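One protein chain omitted, others in place.
Here is chain A:
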Amino acid sequence: MELILSLGIGVLTGSGVWLLLRPRTFQVIVGLSLLSYAVNLFIFSTGGLRTGAAPILEGGRAGTLAMHADPVPQALVLTAIVIGFATTALFLVLLLAARGLTGTDHVDGKESGR
């Protein structure tokens, strides 16, 4: 399982970085989304991969790590997902505004001379 997830994270990172280096704003925004998936998964995975051990306590008893997955990375990632949405939105609006102002969707606001 660890192997699958780490390969998955690798593929997501690679695709994200590739898109990050492309010249069109839409490519960059998709790249950033892919990259944030990868990063979220990575942070999530630092708590260890556990199945059937959701950090939901039963019957009001104090929980232990033997029974439940680490809740801290989950809490971190939860807010990261929401903030990720916000930054994607901001970036989208920015790229639209830039496109409106410059007439191009190149990341530099003008077509490269090359």
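Methods note: a contact is a pair of C-beta atoms (placed from the backbone, for glycine too) under 8 Å apart; a residue touches a chain by one contact, two chains touch by 3 or more; residues count from 1.
In the analysis below, contacts and distances are computed from a predicted model.
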Hidden chain of the complex, named as in its UniProt record, picked from "Gonadoliberin III", "Monovalent cation/H+ antiporter subunit A", "Sarcosine oxidase subunit alpha" or "NADH-quinone oxidoreductase subunit M": "Monovalent cation/H+ antiporter subunit A"
Where the unshown chain meets chain A, residue by residue: 1-27, 29-31, 33-34, 37-38, 40-42, 44-58, 60-65, 68-72, 74-75, 77-79, 81-90, 92-97, 99-101, 103-105, 107-108, 111-114
